[in-house]
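With one protein chain withheld, the remaining protein chains of the complex are depicted in position.
Showing chain A:
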Amino acid sequence: MGMDLSTLRTLISRYCVGEENWVDSRTIYIGHKEPPPGTEAFIQQRFPDNRIVSSKYTFWNFIPKNMFEQFRRVANFYFLIIFLVQLIIDTPTSPITSGLPLIFVITVTAIKQGYEDWLRHKADNAVNQCPVQVVEHGKVICKQSHKLRVGDVVLVKEDESFPCDLILLSSSRDDGTCYVTTASLDGESSHKTYYAVQDTKAYTTEKEVDSIHGTIECEQPQPDLYKFVGRINIYMDNEPVARPLGSENLLLRGATLKNTEYIYAAVIYTGMETKMALNYQSKSQKRSAVEKSMNAYLVVYLCILISKALINTLLKYVWQADPNRDEPWYNQRTEAERQRHIVIRAFTDFLAFMVLFNYIIPVSMYVTVEMQKFLGSYFIMWDDEMMDEELGERAMVNTSDLNEELGQVEYVFTDKTGTLTENNMEFIECCVDGHVYVPNVICNGQVMPGAAGMDMIDTSPGPEAKEREELFFRALCLCHTVQVKEEETVDGIKHGIHQGKSSSLYISSSPDEVALVEGMKRLGFTYLRLKDSHMEILNREDEIEKFELLEVLTFDSVRRRMSVIVRSGSGEFYLFCKGADSSIFPRCVAGKVDQVRSRVEHNAVEGLRTLCVAYKPLIPEQYQELCHLLNGAKLALQDRDKRLAEAYDLIEKDLILLGATAVEDRLQEKAADTIESLHKAGMKVWVLTGDKMETASATCYASKLFHRNTQILELTTKRTEEQSLHDVLFDLSRTILRQHGGMTRDSFSGLSGDCTDYGLIIDGATLSAVLRPSQEDSNSGNYKEIFLEICRNCSAVLCCRMAPLQKAQIVKLIKASKENPITLAIGDGANDVSMILEAHVGIGIMGKEGRQATRNSDYAIPKFKHLKKLLLVHGHYYYIRISELVQYFFYKNVCFIFPQFLYQFFCGFSQQPLYDTAYLTLYNISFTSLPILLYSLMEQHINMEILKKDPSLYRDIAKNSLLRWPIFIYWTILGVYDAIVLFFGAYFLFDNTTFTSNGQMFGNWTFGTLVFTVLVFTVTFKLALDTHYWTWINHFVIWGSLIFFVVFSLLWGGIIWPFLNYQRMYYVFMQMLSSGPAWLSIILLITASLLPDVVKKVIWRALWPTTTERIQHFAFLMTFLHLDMAAL
């Protein structure tokens, strides 16, 4: 009874709180079965389904949500306000003039965003609808992925990826293990072993699995990939058996089942609650630096606008103080107007001026920018040079908002595995006692001589040497933890994927080992299998040798070596040890240490991953002793790890060095070239990887991130264990600063070129220590600063052992540092998603590790090498294009509106527009829009090839250099100058004189039309002067829009338009053209307004040419030379 009450209470409290998250653990019923009665009553919790949502809108909320988001943009909101003001009060221009462009902008943007969201929906659907096999009522049923519920039991077959987070129940293997690669989650492509709970591992058919009766209790989802705590209760004979669950039982969504036929597993986290989904960061709108400066300019123009309106309002009332000016007899107010309060009148006047001048902030700029970005991104997608023939993929653009940001990148954060490297280890060479063996060719173990300058392999090696050589090969064949996959499970398709390489046969948690064993195979020693604890080797004479595997001293990162103890067929005991050079050499007592060491060092510099191999023959008594030692340590209940380490230390000594190996994680094609170009272009390249330090730094050397003369600074756990973090940091910064001081001295003496550059290596643990906000001392705040200071002075930084979110953290840290540099993150796996989302520009590589990165990126490219063209060419182009676009837009609107401002001084500040409504509306929409749009799509100030060849040109545009304030002010002044020339030119021509040859007079609309005509021609010619790359399209658009303007004006003034209530423009344009002086003054005014800009350009080019201009000139001369040659 009491229990019932408590149950009820729990029930009530749970449902009343209404929030399910308060439960910090969840209970899952495997197969949705009720627990047997009598146990503690569980309340079924509600969980989300397994749907992944990356889209922003649904069909229903698209319009309101999109409208809301669009009007949240300051510019759009401003235009909306202007439009509403025009609707409400009596303003000089009709609401159409601003309503039409605004509606156009909003619609275009909505269509674009809707389309992009539709693509996301499509991608989501593809994921959500992929089939999953679920066990229900003892049968396997196919379900769509999104219909999975917590508690379902799913069947996953080999090479399938897990649809959600699962607890392994059983596998096709007897021991209840399965192998999984989490490459797409954390970038580690090695196979990891996961375990089923003892009590469930026997249930290996769907019927049996269905009979499992149990519950799982586990924590609520959290993003840490490596942490999981839970408990499984199995009810057998109504007697619950509780077993602990840890991360070794948890299969994560996104990981792939390998080397295991099938598994059964229970669903615990679904959909957006999976660890993978929790590791995503929410998508935030990325804004480019150009957009930021655009907004800054906008604020300036807004201030100009408001002050213009204020000045005019003020002057209006000063001027009107005389009632005969305010209301002369010929121009009376209506009674209603007269009655209005002076304050209201002043305010409406202010608003009317605002409306009159509002065109100075161009609505159409936003449309043009959007269109430029959207259309411009097609050039990236179309680019043949960024297409990978092998994959058949070309670059993809997911967000076109950031095209120009590609030209502004200062920091590149790159993933290693799969991005810089192919994620494909290859055995390069081995060195036995100084003899180098290179298995260049796969064919029957042919031994090739090594690199020149090294000892050539003895063509007739002495018997002793030969013996040692074979011992070395055997050592490599034996000293590993590689598993062999049975032949029959390897089908043809799989062979195809790996291009027929036999690599698919060996499986190991370390790809290096696979490479080594494979390399041995090529040198004639083939590891066959491990059978009944006997390792079988096929030697060069095609004989099978058997070694009994006695002990494996597994690898760990502290010792950095591993050993095996084997007994050969002839009964001899051997200890084989392989490991990093630093951990092997000190333990060797014999062997040609010096020769091997020199070779190892040579290889390390080449960027190869080296391992040393040593051995020690054991006599049976020694073996017994070791055995005893090991077993004692293994069985220890306390300090087991410590005692094991001690035992290993005792065993692995007095070794005889055999030789060394070199393995290469093949770099992606042209990765080094790309990184060098990025360096030359002034970018800092950081490698962020989950991999271990040695591997990562080897890659960094190979990819020329670190050079031979780069001084490496280490900030790793190893070092911080010896010294406190504080000291290490200060040490490093002192080193750097000393160099820095030296550098300034150098630069004084003009020798700044040959200063050493620094490379920093930091690992995840240290990084989190650096970044950890600490409460007690204020010093830690400095750590960040010091760290940043160090980083700033390093040309390359390597961060290893990084968790996905840490990658994002470091990107964020750099982003927030005081220079606010533009960052770019590039990666291929799901572990890179968070940094891709965090960086200003996120780039996905279409690699082997799934599509996560690609989907979340802003741009996706097939290979790392394509980054070069993407940044140096496309980025550069888009940046100069859009910066001209932005500046030009403000310029042409100053030219447009300033005469209108000046006109107020001559019309009694009455807000009389200078131009006709049609001209006001169409100026930005059609007369001057296409030339700049096409310019901003087509312009190439420098040839593509030169941009690629000379990456330092990228520095020319760094730090948003084309949108700096001086340049902006120059454009604005130019605009004001042009406006003054236009207005006063027309003014003096019109002033109190006749303009025609028949004595008839022109009116105010002709005056406006004359100004407008000159204006349209001037701004178009100004663009023509700026255009450096004249394709037929540019010609067509520039001359075409001028012709369009003339034709439109003729038409607009040629007819009495029945739907208009005024005919002010009737015949005005034609009448103007029929007057000779008008033609002459148009030509004069255009010339006069273009003159200063041309002169400025020419003089600047002659006296202070920029690099760009020099190269343009050079290219220009080259074409002439070329022509001359051709003519000859």
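Quick notes on this structure:
Keep in mind that, in the parts below, a residue touches a chain if its C-beta (ideal position, glycine included) is under 8 Å from a C-beta of that chain, and two chains touch if they have at least 3 such contacts; residues count from 1.
Rule of thumb we're sticking to: contacts and distances are computed from a predicted model.
One subunit of the complex is not drawn; among "N-acyl-aromatic-L-amino acid amidohydrolase", "Cell cycle control protein", "Tescalcin b" or "2-oxoisovalerate dehydrogenase subunit alpha", its UniProt record names it "Cell cycle control protein".
Within the full complex, the residue among A:I63, A:V318 or A:V1094 touching the omitted chain is A:V1094. From the options A:I106, A:C178 or A:M396, the residue with contact to the chain not on display is A:M396. Across A:Y317, A:Y623, A:Y970 or A:Y987, the single residue that touches the chain missing here is A:Y987.
Only one of A:F379, A:F555, A:F730 or A:F1044 touches the absent chain when the whole complex is considered: A:F379. Seen across the whole complex, the unshown chain contacts chain A at 92, 119, 122-123, 126-127, 324-325, 328-335, 377-379, 381-384, 387, 389, 392-394, 396-397, 851, 854-855, 860, 877, 906-908, 910-913, 938, 940, 944, 985, 987-1004, 1006-1008, 1025, 1028-1034, 1056, 1060-1064, 1066-1067, 1070-1071, 1075-1077, 1080-1081, 1084, 1087-1088, 1091, 1094-1095, 1097-1099, 1101-1103, 1105, 1109-1110, 1112-1117, 1119.
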